[in-house]
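Here's the structure, in structure tokens; my notes come after.
Of the protein chains in this complex, one is absent; all others appear in place.
Labels run A and B following the written order; every chain starts at residue 1.
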Amino acid sequence: MRQHNSLQHDSEGRLRHLLTIEGLKRQQIIDILDTAESFISVGDRQVRKVPLLRGKTVVNLFFEASTRTLTTFELAAKRLSADVLKININTSATVKGESLLDMLHNLEAMQCDMFVVRHADSGAAHLIAKHVAPHVSVINAGDGSHAHPTQALLDMFTIRRRKGEFAPLTVAIVGDIKHSRVARSQIHALTTLGVSELRVVAPKTLIPAAVENLGVHVFHDLEEGLRDADVVIMLRLQKERMQGAMLPSEAEYFATYGLTEETLALAKPDAIVMHPGPINRGVEIASSVADGPQSVILEQVSNGIAVRMAVMSMTLGRAPAEGDST
Amino acid sequence: MNITIQHGRLIDPANGIDSHADLHITDGVIAAVGEAPDGFVADSHINAEDHIVCPGLIDLRARLREPGGESRATIATETAAAASAGITTLVCPPDPSQPIDTPALVDLIRHRAKQSGHARVLPLGALTQGLAGQQLAEMATLNQAGCVAVSNGLQAVESTQVMRRAMEYAASQGLTIFLHAEDPWLAAGGCAHEGAVSVRLGLAGIPEAAETIAVARELQLIEQTGVRAHFCHLSSARAVRMIARAQYDGLPVSADVAAHQLYLTDMDIGYFDTQCHVRPPLRSQRDREGLREGLKQGTIVAICSDHQPLGADAKLAPFPASEPGISGLETLLPLTLRLADEGLLGLSEAIACVTQRPAEILGLLGSVQGGTLTTGARADVCIFDPEPYWELRADELQSAGHNSPFLGWELKGRVNCTLLAGELTYHTCD
Partner (left out) sequence: MTEQDDIEQLIQQMADELRARLEAARVRDALMVGIHTGGLWVAKRLHTLLGLEQPLGELDISFYRDDFSRIGMNPQVRPSRLPVSVDERHIVLVDDILHTGRTIRAAMNELFDYGRPAAITLAVLGERSGRELPIQADVVGRHFDLGEHEHVKLSGPDPLRLSIVEAP
């Protein structure tokens, strides 16, 4: 029988890996956010460390360059007192399946407890989770265009801190939905938490086919898409999109889909502006908005540490369940 | 050497036969059906009681990996697997590692097949040199060397001008052209059907239009050039309708479908099951129904395995980086029989899809070189028990490739004997 996403839960329904938001129950997401809330205060103390994961070894396995995500995962692991190992694999050299799994088994032989994986191919984290030893947890730190669950969770955490309830909210995600793993994970999280309306805003070239199936409303016009929104999430635009004939130019994109003070004025007056970073100022968002009073972009970054601490401690802090195996 | 296959239920769709009758074979040729000819004395008997006796299966598309990919499979391993699955004839398409664009390559493949003696291998000659889509291959020479038809494999002929001329030339030589309909630009970088599943999993999509646009272009050129064309492994319902329309308009086109396309959809990818990574991709349920309907209506005439044996590491990679393909020889017959069990086709009709109809497309039927049990035909015979259920297990696959999304499926119908020109190439019975 096909193992659907039972892969990320153990036999008692607890989170064993975090691979995708899809399939998480509402209460499970809330538990993660609540736990993260407790970790926030750890950052304000004299000793910014708790002994929870003392003696555990966390390996950051990054097949794709990243500074911010890698740093926050490393910081999160260290604040939990875990030992952290960082392995950067040259992205240009393709790592074939067999050698990838060989490497995993070698790391397992060194008694590692958790792999935090980032990879340019969708499904890489699932592949690794399918092949690790029973005691090892896998956290997906971004796979291709598929998922970036911890980013989505920290976004939910930030929204909840600012807005309280999810039910009354109208959320607009603006930008390259097609290639965005962040957007996919946010969409699953927001629909699971039950926002009032979820919109995606972009030209057709950046909207994937059948995206409505995920429970979103599609807008091609920025002004319509932003009207009365409570939360505006801007996505990063990669420069490659110009070469792939997805867009004519950065200038035209900014003119039609860039968030400026004028366009933001169409959203609710207390709307918050989010961005997973790194920001392209003057491409998807004007500097005055990114640094403006409605922006919570820096809050997202600091919340990221607490959310990742929550996810790491919840997945590693499970009593071994009956029948746990790969 | 005289053989009599006794007490079996004989199904020979080409002659409309479905009855209990004995089959008599003399020196590799069918001598008679029913009563033995005068003076016939059988040297051996095969008891086929409760079994079905039908022509040996003809698989229109199987990659054998030799020469060039012997680490994955060889003609010897794959023809042996074919024999165990009741298949007596395999059509091998060109691909970049073995472009089949010289008579020497054709000879090599045929020679290796003859050496192994498990199944006949019919190579498809290249349409363009090196499959590069620029210069025509020596089609007439390849035909003389033994290529039954021509094809550019999975490589696109990007230039419409080159495709037109290739068709014109093939038509002049009386050659059938086998087409893989896929627009190279729309398919570029894709690994799954563009739709609900690809958007969820963040997989680059291959839109239905990649197939329909290519079908549309080829149909226009077929009409203009008059070439006899066969569309391989269709994947979309819309392409089936386009071909039905062309057939209605009198164009000389036929089409086949890979067995897995009749059972699986993009939903079966689940969470990145690389066994479901195939090309063309598994499409929607609507497409699967369209393919089944096309088979029922006769737009699609044949079912192939689209066999692609792969090493274990080929599927142990993230989905987009894994290699497409299914090791399909050993599921061809049971999946075809299942269509009869499900009531989509009659049993005889289902068997025709893997015997008589592919023989027609290859021009084997007229020369009684396969696909029928007519008196005087080559004695390529498959004897199978239609009843037993069995589970497909990787360690029991005969093919060197253990890549199948059907592992763990319960299949029905199992081959007991296969005869190639009267010689037993596989048997489990005494």
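To be clear about the criterion, a contact is a pair of C-beta atoms (placed from the backbone, for glycine too) under 8 Å apart; a residue touches a chain by one contact, two chains touch by 3 or more.
Please read all numbers here as calculations on a predicted model, not as lab measurements.
Peer 1: Just list which of the chains on display the missing one touches.
Peer 2: The chain that is not shown is in contact with A.
Peer 1: Just one of A:47, A:110 or A:167 touches the chain that is missing; which is it?
Peer 2: Residue touching the chain left out of view: A:47.
Peer 1: By the contact definition given up top, give the residues of chain A that touch the hidden chain.
Peer 2: Residues in contact with the chain left out: 14, 31, 34-35, 37-42, 45-47, 49-52, 313-314, 317-319.
The definition used in the following text is that only the chains that are shown with their structure count from here on.
Peer 1: In whole angstrom, how far does the Cα centroid of chain A sit from the Cα centroid of chain B?
Peer 2: Taking the average C-alpha coordinate of chain A and of chain B, the gap between them is 44 Å.
Peer 1: Using the touch definition from the top, list the residues of chain A that touch chain B in their complex.
Peer 2: Of all residues in chain A, those touching chain B are 1-5, 7, 22, 94, 96-98, 100-101, 119, 121-124, 126-127, 131, 143-147, 181, 184, 208-211, 213-214.
Peer 1: Which part of chain B faces chain A closely enough to touch in the complex?
Peer 2: 194-196, 198-205, 207, 268, 270-273, 312-322, 408
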